[in-house]
Structure formats: structure tokens, C-alpha cells
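Left out: one protein chain. Kept in place: all the others.
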Amino acid sequence: MSDEAAMGLSEKAEPPVKQPAEAKRAPALESPAMRIAREFCEDRLAVLGLVLFLAIAAIAILAPWITPQNPYDLAQLDIMDGGLPPGSESFATGGTYWLGTDEQGRDMLSAIAYGLRISLLVATVSLAFAIAIGVAAGTTAAYLGGKVDTLIMRVVDLQLSFPSILIALILLALFGRGIDKVIIALIIVQWAYYARTVRSSAIVETRKDYIDAARCLALSHRRIMFRHLLPNCVPPLIVVGTVQIAQAIALEATLSFLGVGVPITEPSLGLLIANGYDYLLSGRYWVSIFPGIALVATIIAINLVGDRLRDVLNPRLQT
Amino acid sequence: MIVYLVRRLGQSLVAIAAMAVLVFVGVYAIGNPVDILINPESTQAQIAATMQRLGLDRPLWEQFGIFVWNALHGDLGISFVYGRPAMQIILERLPATMELALVALVLSVSIGIPLGVLAGLKPNSIGGRSIMAGSILGFSLPNFWQGMLLILIFAVLLGWLPAGGRGETVEVLGIRVSFLTLDGLKHLILPAMNLALFKMSLVIRLARANTREVCLQDYVKYARAKGLSSRRIVLVHILKNILIPVVTIIGLELGSMVAFAIVTETVFAWPGMGKLLIDSINLLDRPVIVAYLMLTVLIIVTINLVVDVIYSLLDPRVRLSEVDA
């Protein structure tokens, strides 16, 4: 429900009224992409968010090459280096642990980079699949209408009326831990948002004359769907997608925190935080606080970008 | 309207049934509760006897058949762990969760609306901008991490508030509540804040958006032109107009509060249903898990239904048959 409402902001909450002023200012010759880019850059906070996100993504992608340690390779860990505060030197290798180590001797800096990798991987892969399924279901419903539409939308409604955390928690409790299982659970809880978004934009389109024209020309269903309907659904999808990817990262972290997420030997940020939770009272703050900061920074960056994108891509302005 | 209600109820029943099957089969597949519940000194024969006593030795379909038969008669089974009816165990925990959710709801509305209206009236002021920035932070901080920070700051570093548990309770009409004692209140503040923060950000954004919309409406412009005090405009015109959408959304959010309480209850050791669910999953107490889900689904479905109906009564433009579009 909360995800829905958070996303619902994009549709219900923001008044379209204030936007035309900005839209009108755009020079006539500007391409839509350029207009979006320009308007996006008008908000410095959003640009900051984008830069931050790109930096985080770069760290996540490059983790194996830029971190001092592979925290998943047990042979590289040394228990004798466990629990060192930030800035300590390693007994084993002589290197420095800038953000300290956890009780296994895992370098927190490396662990955070790898944790980001897992968190972003889970979020993006589930995003991709959820969008694919959602788009397929949404366009089918909008285009075919009738019974098919009713059926698909009933399922969507039903699913959206349950809190995603509850569904994901139950699924994972049943599946067991594992990155693949977390991804599956996230796809299951997310696809319905996209299906609904795509359907509502597509319905607007199907009522337009050019679709009728295309139908009259006896173009194939597939062609009409992919060439004509879909492109018009992209802006709202981007908006929903940015909100959802932040939600997915937070949800994965929460699930891992509750102990049903990723396995302990390949910790995501959420699991690192959960792991460090045991040490919070004892003063070993770094085991939990640093991964937490990384997680929050990631989510904030995405939300800042998403917030701005919602303004510049406001679906109502595109129709 | 009646047709709508019937259809809606029918859908909900399908959802509940699907959930029951999934969970029943799923929990069966995870493992055998006797493995963890029985005293490890027991011999194989004693383990087998215990499984037989709990009905766990029967084939899955038979167990499921018995469950469905009993469920249709209003009996959701006996908890494996506690030996008492599962529903009774959950209902014991329900007040704690509902109290937490309601207090959180009140907090998020009573703090969120004024802030949101403020931000909506002065969108470009420093105040308005920082409120919005704060709301982004509010729903970017994952629930559990935010709870940990609250504990770290208010319980550990400052020592002002207890870190967990429910504290002293008072019985009111047979229900135990903690907001009427000082000790209970102290225990309630942190978890309620934790649960409220996300929704508060949501309310801020909703209230801001609606305020801005209302401000542009003719009657507000007219009121301004008439020289009404801005205080009166805010209180009478704006607030009245944004309350309906905000309250509607928040009503719907109560269900998700109950679900998100799982996280808050785990972090703060709050003895509610969410904590019970996690404990029951860990102990494979199938009757309790199934009963929890059915109850939660029922709560959510009921809330949604009530909100829909009220909404349609308040706003005649909405016709229920079209709500799902």
C-alpha cells in the first residue's frame, strides 16, 4: 500500500496546474529529450542526486577492481583482524582498514562496495523483469479490453491492496534465503505497479484516432502495441521506475534485516546493517553505521532524481 | 452498490483462500516443526509419536483437508507451540499492534498536515524547501535503520527513553493499552515515531500538493480578494478541502501500517502480532502463521472497503463500480 501511495504521488498528488508555465518557456525547436535534460538540470538538488547516484553505481560496478579486499573470498579474510575500528592497520597484510572491520575481519569499505553491488543488482534485475511483465500485462489489458482487461486488472488490484512487505516476507519465508529468491519476490511484488501505470497511459492512447487508423490499416496487434502504444507509456514508466527502484532497494534491505533476504556470506547493505546491529550498543558503531549511510545515500540520490523526473516528465503534460 | 460490495467480498475471499493454500503448502515444505520444538533427548519413536499427535504424520492433502474443514467451522487450528487456539493467541496480540498503528497514524497526520500546508503555502521559502527535503529523507530512510538510529540516539546516547518493550499497561474495556500510563507512553514514543515517519512524509507531500491546488481555485482567490485573514483562509477553506483526500489515503494506509509494524515490532521488541508472526515463522507454527495472514487480509480488505464506501458517500462524483479504473 505504501509503495502504491508513494507512487500514487506522481499521479494524484502533484497538481498539474503549476507546470504549464515551465513548459511554455521551452523553445519550440528543442527536442523532448533536450527539454527534459534542461529542465532536470534546473534543480541543483536533483543534479546532485544524479551525480551521487552515478558515483554509487560506478563504485558498485567497479567494486572487484577498486576495493582492497574481496569480502566474499574467505581465504582473504583473517579473523585476527576482526573488530578493528576505522583507520586500523591489518595484522595480517599491513594494509589500512579505513572504515574498520567486522568480527570476521571483513574490510567494511570493501564490504560496502560489494554490498552496494548486491543491492543494486537485486533492484535492477527485479526492476527489469517487473517492467517487462508489467508492460506486457498492462498493454494487453488496455489494448484487448473487455474480459481480459477486467481479469488482469482484478489481479493487479488485489495484489496492490496488500502491503508489499507482507507479500515479500511470506514468499521469502517459504522460499528460503538467496539472491535469486529475493529477486523473484521483488518481481512478484512490483510488476502490478507497472501493469497499472502502463494500462492507464495506454488506454488514453487507444482512444486516439491514430490507433483507430492503424487498426483500420489492419496492422498487426503486435505492431500497434510495440510501435504505437508503448512509446507513449515510457515517461510515466520512468517516473514509477525511479520510485520503485528506491523502494526495491529499501525492501531488500529490510528483508535481509529480518533475516529472510540474501545469504550471510554474500551480504547486501541491509544484511551488513543487520549484522552490525548486534554491535551498535557496544560502541562498534562502524559495522552498522557506514553501510547504513551508504544505503540511505543511495536511496536519497534515487529519490531526488525521481522527484525531479516526475516534475519534468509529468505524464499529464505529455498527453 | 450491493453488486459492488458482493463482488468485492468475493474477490477478498478468493485472496484469502489463495493465501491460505500458499502458506499452508509453503510452511509444510520448509520443515517439520517437531524438529525444533521437541526436546533433543527424545528418541525417534517419541518424535514419531509427537508428530502423530499433532497430526503432522498425515499426507499434506489430508492435513489441508482437515484444516479447510475446521476453518469453515471457524476453527483455525491449535498452535503447535502454545497448544491453544491460534486465533486466540493472535487476538491477544492484536491490541498492541493496533495501538501502535493508530498512534503512529495520529502522529503522522497531526504533524504531517500542518507541515504540508505550510510547505504548500510557501513553496519557495526556506521553510517550505526544508520541509520537502525532510520528507524526501523521511521516506528514504528504511524503516529498520531509522528505528536503530532512534534507539541509538534516544535510548543509548541520551538515555531519555526505553529501547524496547511495551511498559506498563492499563486495562480499558478489557483491552490493554499503554498510552494511559507514563511508563507506557515512554515505551510507545519511539516505536510510534518509527512507524509514523514514512507516512508522515507521505502526508506532508499530499497536503502540500493539495494545498497548492486549492490555493489556485477561484474561491480561495476570491476569499483573498475579499480581504479575509490568511489564518481564516487556511483554517476554513484550505484545511477543509484537503482533509478529504488526505484522510482517505491515510485510511487506506492503516492496513500497511499493520503490516509494516512487523519491522517496527522486531526492532523495538514490541509485543504485537508482527513480532508474533516472525517468531511463528521461526518456529514453523503453521496455524499461527495462517491465522495471522487471514486476519491481516481481513483487516486490510475491511479497511479498503470501508474507505471506498465512505468516499463514495462523501463524493457523489465517484461511482463505486469505477473505482478500480
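Per-chain numbering from 1; labels A and B assigned in written order.
Methods note: contacts are C-beta pairs under 8 Å (C-beta built on N, C-alpha and C of every residue); 3 or more make two chains touch, one makes a residue touch a chain.
Throughout what follows, contacts and distances are computed from a predicted model.
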**Fill in**
In UniProt, out of "Ring-1,2-phenylacetyl-CoA epoxidase subunit PaaA", "ATP synthase subunit a", "ABC transporter substrate-binding protein" or "Fumarate reductase", the chain dropped from the view is recorded as "ABC transporter substrate-binding protein"
**Complete:** Contact with the hidden chain, among B:Arg93, B:Arg212 or B:His237, goes to B:Arg93
**Message:** Among B:Met87, B:Leu115, B:Ile151 or B:Leu277, exactly one should touch the missing chain; which is it?
**Reply:** B:Ile151
**Asked** Quick one: which of B:Val21, B:Ile36, B:Val68 or B:Leu137 touches the chain that's been left out?
**Response** B:Ile36
**Item:** Interface residues of chain A (partner: the chain not displayed)
**Value:** 74-75, 77-80, 82-83, 103-104, 176-177, 259, 263-265, 277-284
**Fill in**
The missing chain sits against chain B at residues 30-47, 49-50, 53-54, 78, 80-84, 89, 92-93, 96, 151, 155-156, 159, 162-166, 168-171, 176, 181, 266-269, 271-272, 275-276, 279, 281-284
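Methods note: only the chains that are shown with their structure count from here on.
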**Centroid spacing, where centroids are CA-atom means, of chain A and chain B in whole angstrom** = 23
**Prompt:** Where on chain A is chain B touching in the complex?
**Reply:** 1-2, 5-6, 8-9, 12-15, 17-18, 45, 153-154, 157-158, 161-163, 165-166, 169-170, 173-174, 176, 246, 250, 253-254, 257-258, 270, 273-274, 277, 280-281, 285, 288, 292, 295-296, 299-300, 303-304, 307
**Fill in**
In the complex, chain B touches chain A at residues 11, 14-15, 19, 22-23, 26-27, 29-30, 133, 136-137, 139-145, 148-149, 151-152, 156, 198-199, 202, 205-206, 209-210, 212-213, 216, 245, 249, 252-253, 255-256, 258-260, 262-263, 266, 278, 281, 293, 296-297, 300-301, 304, 324
